[in-house]
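The chains shown are only part of the set, and none of them has been moved.
Letters are used for the chains, namely A and B, taken in the order the chains are written, and counting of residues starts over at 1 for each.
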Amino acid sequence: MSTDESYERGLRETERLLGSRLELPLGKGEPESGQDFRRLAIAHTFGDSWSRSGLDDRGRGLVSVAIAATLGAFEPLRGQLRIALNAGVTKEEIVELFIHLQAYAGAARAFESYQVALAVFAERA
Amino acid sequence: MSTDESYERGLRETERLLGSRLELPLGKGEPESGQDFRRLAIAHTFGDSWSRSGLDDRGRGLVSVAIAATLGAFEPLRGQLRIALNAGVTKEEIVELFIHLQAYAGAARAFESYQVALAVFAERA
């Protein structure tokens, strides 16, 4: 099992979970090593965690959404919401997660993060 | 005193503090239970906290702005700034709050949150 393997496995996981391989081309003016940033991020998240069998996709989906929503990391939250819904978490369960977030992490953060959920719900109206 | 009552009381508080009832219609593709998220958020913040007598509106306004600005929760911060100004907190006191925030929570967060204050100041120029 190698980091390169972790990356390859990670790419396969993004395909399985998102329906297409995550494409992250080098940006304008970005150094070549920028690809290492992306490769390690994908290896560590999708390759080394999402691929594991100890927690099912639904559980991992709930956990991922909860982490990104608590941090207020909106673009990652959007991706995790799509993954969670693809993995069988229902919109209703997402709403319950935000009700829980509102109680434990507060209305300010929950209200803000919920706007991202609304945008993802609208994609699937 | 019921959660429904808390919600109703909360709606009356938003009217008292913002000049109109907070309208939060269901979004496109949002499940029905999304209304429970909004109702509980309003019940817990406006119904169960803003309605209490132990701290006056000015004090609660300062506290609300400080919490949202420290978290960097920008859209909630915008609402809390409007409420605080409506409750008699002056623009000058808001500036002092951000000077305090800059010292205790740092220039990075304070500078960022202050942009929201500038937008609200401009509404009332």
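What to note about this one:
Note that in this section contacts are C-beta pairs under 8 Å (C-beta built on N, C-alpha and C of every residue); 3 or more make two chains touch, one makes a residue touch a chain.
Everything quoted here is computed from the prediction, not taken from an experiment.
Displayed in place are 2 chains, all sharing one sequence; the entire complex defined by the structure file totals 6 copies.
Everything below uses one rule, namely that only the chains that are shown with their structure count from here on.
Remark: rotation between subunit A and subunit B after Cα superposition is 120° (nearest 5). Computed from the mean C-alpha positions, the centre of subunit A lies at a distance of 29 Å from the centre of subunit B.
Residues of subunit B touching subunit A in their complex: 27-31, 33-34, 36-37, 40-41, 44-45, 67-68, 71-77.
Those residues of subunit A that touch subunit B in the shared complex are 72, 90-92, 95-96, 98-99, 102-103, 106-112, 114-115, 118, 121-125.
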